[in-house]
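Removed from the display is one protein chain of the complex; every other protein chain stays in position.
Right, chain A next:
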Amino acid sequence: MTVRNTAAATIDRRAFVRDLLTKCPDALVVTGLGSPTYDVFAAGDRDKNFYLWGAMGGAALVGLGLALAQPDKFVVVVTGDGEQLMGIGGIATINAQKPKNLTIVVLDNGHFGETGMQYSHTSHGTSLAAVARACGIENAYEVHDASEVAKVVDGVHKRNGVNFAQIFIKADDLPRALPSRDGVYVKNRFREALGFAPL
């Protein structure tokens, strides 16, 4: 079985996500379940973070509904390769809507980190950035060095269509950083930050 050499990756996921979100202080952030949720929480809890602990495959699509509802805000989805692979068709759905304010950041370590580090399809030759381009998203690219965070930050704020950044991260098994698992609380807190009252 030939697999991608994930040991060649140099990007530290926690540092990259912290750097990205520090440079996008006003972004509305949706996280995919597992490590991306922990990475975003570890970068600092914010009312404008919506953490998913389930609904695998749904993160980018939650981001789509949010981006369409809040066209004047910047929406950033931070998810993993396994989560995005489960919602791979959603990339075509997002492209059909072409929101100008949506950035999808896939932290790709080539593995299913939460379940024992089994190889994911991106270790077996699937390129999610190429999938996104083939779905019609022109601003879809790979990031191999932490210094390229500026390109992602620029994409978040540029309003030039959907941005899709595939970040080649080290396959580290980091300590978990656990945000609230109470979805109702996280939802109401997020909506309140946008000025919406609970029911």
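The working rule: a contact is a pair of C-beta atoms (placed from the backbone, for glycine too) under 8 Å apart; a residue touches a chain by one contact, two chains touch by 3 or more; residues count from 1.
As a convention for this text, contacts and distances are computed from a predicted model.
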Hidden chain of the complex, named as in its UniProt record, picked from "Imidazole glycerol phosphate synthase subunit HisF", "Penicillin-binding protein", "Phosphonopyruvate decarboxylase" or "Cytochrome c oxidase subunit 1": "Phosphonopyruvate decarboxylase"
Per the touch definition above, residue among A:34, A:58 or A:155 touching the missing chain: A:58
Touch criterion as defined above, residue of A:68, A:130 or A:178 at the omitted chain: A:68
Touch residues of chain A, complete complex, unshown partner: 28, 30, 50, 52-59, 61-70, 73, 87, 89-90, 92-93, 96-97, 183-184, 186-187, 190-191, 194-196, 199
